[in-house]
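The complex appears here without one of its protein chains, the remainder shown in place.
Chain naming follows the written order as A and B, and within any one chain the residues start at number 1.
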Amino acid sequence: MGNMFTALDQIFVNVLHWLVSFVPEPWHPFASALLCISFILMVFPAFFSIITIFERKGIGRIQNRYGPNRVGIPFTKIRLCGFGQFVPDGLKMLTKEDIVPRAADKLVHFLAPVVMLIPVLLAYAVLPFGRKMTMTDYDAGLLFFFAIGGAVELAVFMAGWSSRNKYSLLGAMRAIAQMISYEIPLILSAVTVVMVVGSLKLVDIIAAQNHYAYGIAQWNVFTPWGLLGFMLFFIASLAESNRTPFDLPEAESEIIAGYFTEYSGFKFALFFLGEYLGMFAISGLGITLFLGGWTSPVSFLTWIPSYIWFFTKLITIIFVFIWIRATLPRMRMDQLMNFAWKFMLPLALINILVAGIWHFMAVDWQRWIVCSFLVVFSYVILGRGLMRGQKLGKRNYRYAE
Amino acid sequence: MSPALIITAIVTILAAATVMSLRNLVHCALAMAITFSGIAAIYLQLSAEFVGFAEILVYVGAIAILIVFAILLTRSGESPEKSVLTSGWGAGIVVSVLVFTALGWAVLNSAGLPKAATAAPETTVKNIGEALMGKFILPLEIVGLVLTAAMIGAVIIALKEDPKTDNSGRKS
Partner (left out) sequence: MLGEQIIKGMAVTARNFFESYVSKDRLTTVQYPEERLPQKGNTRQFPFLVYDGDDWEKGLRCVACQICEKECPPKCIYIVKSKDKKPDYKGQPQIYPLRFDIDISVCMSCSICVEVCPFESIKMNTEFELSTADRFGGLLFTKEQLAKPNSYYQKVHPNDAAESDAVIASEKAKAEAKAKAAAEAKAKAAAAAAATAATPVPPATTT
């Protein structure tokens, strides 16, 4: 019984080894890398297409609509609840005319979607999808992830600048300002985990969370600093992946989809794909850092294969992303910046202090009280500071006489 | 020398040459980002992971963006009419060759250079961290202080001088 579950858990790893054994010995690393890459290139775009349907259906339900529920298997009456919708969506995108503005910088305009997608796909190289399922286990894996994420900004700038369009450039400026501002709380909230675990290796970070007390997993999110860190990380990752309420760079009502105003057809599809893959990657990192990666939340469910836990958590996080998108309106630029610099950054710094206290205090209930108090107190105080001077309530409109 | 290193080196040098020869400043900045990435790749081939990733994070993610923004905010989009080769380029070549020779001579004759290739030391992130927090704590602190001072200076420059003369037309 136990053997069977272990085999199921390691099925992809074993299949990989089996496939690699067909090629001659010196080619083993190359073949293994190729197979891993094709695994990522197959699984995550497929996941993306399913998630777009989930998003459309979910938002539909939240707005009391059905959402797409028609497209199923062609020439039959089977509708699959509309889950075939991504095929015509994709076909539509790919068959559309590819328009390049006459004044555009042709080469940069062409390269921008590619430059967008490459770092996003590279980021998957370090994510542990399951037990022993990491492509490359870098010593500084976390740093790799953030470094690669920084390159996305360049792609956004290239897209915005090369289009020769006011809206594109405004969108790119907004995007870069936002990404740089939110990268700081993102990285600082991840630093707490590195401090407590003592490693930048993502596999080590999961291993540090993979033990149970009273049958409940010891994930980082179940500590005061981890909860605050996860919240900060989650909010910053919303901003990093340009999701509502931080979707100012692509605000369609203000600047007509921002930096991809001038993109159509396949290039737009690449941007769209890149954005969603970036969202999955950063959610995957959040899961790894705070939600125990591929580990199970309770000890009696550890027999479920590790990759299933990873994808369950990923889908849950993505669902919360969608839920937030359907709930909150878009922020204003000054609100966005105030929130990043006056609330998230100080809170992230305090959280580092809290994590330090947690690390050095004795393992008993006292550290829980001290750390929880610090976290709640700083949250309330900083929250008040952020809200001060803001007139919230009913708005008074002034009309022309 | 491995073929990977040769390819990376060629790409890096070509990109660096492009930075110097293109007219459009934004293209130059983008080519410079390629150069930075190439340098990071060379670091990675030398299994200096931390330095390589820091190179990408700082140079590609921040410095290139900063340069691009500076160009965007200060200049119009038109590329200059003049050729990149100005009148003093002959003298420039002489100077650069002299500097390169001097640097090469200094490097080749430096005492610390091992004559034969030795095994690369095992440098983990942990080693770097311990070195920064132990032996090199004072330089680190000084760098931190300098950066903080720079940030405070930037904030003061960006601050409005007098909130009463706020010309946004809104009464506070």
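Note that a residue touches a chain if its C-beta (ideal position, glycine included) is under 8 Å from a C-beta of that chain, and two chains touch if they have at least 3 such contacts.
Just so it is clear, the model here is predicted, and its values are computed rather than measured.
Taking the full assembly into account, the omitted chain touches A. The chain that is not drawn here is touched, among residues A:H17, A:R61, A:K166 or A:R332, by A:R61.
When the full complex is taken into account, the listed residue touching the unshown chain is A:W323, out of A:W323, A:W341 or A:F373. Residues of chain A that touch the chain left out of the display are 58, 61-66, 323-324, 326-328, 343, 379-380, 382-384, 386-387.
One rule holds in what follows: only the chains that are shown with their structure count from here on.
On the chain B side of its complex with chain A, the touching residues are 24, 26-27, 30, 33, 37, 49-50, 53-54, 56-57, 60-62, 64-65, 68-69, 72, 77, 124-126. Residue ranges of chain A in contact with chain B, taken from their complex: 105, 108, 138-140, 143-144, 146-151, 153-154, 157-158, 161, 164, 169, 173, 176, 180, 183, 198-200.
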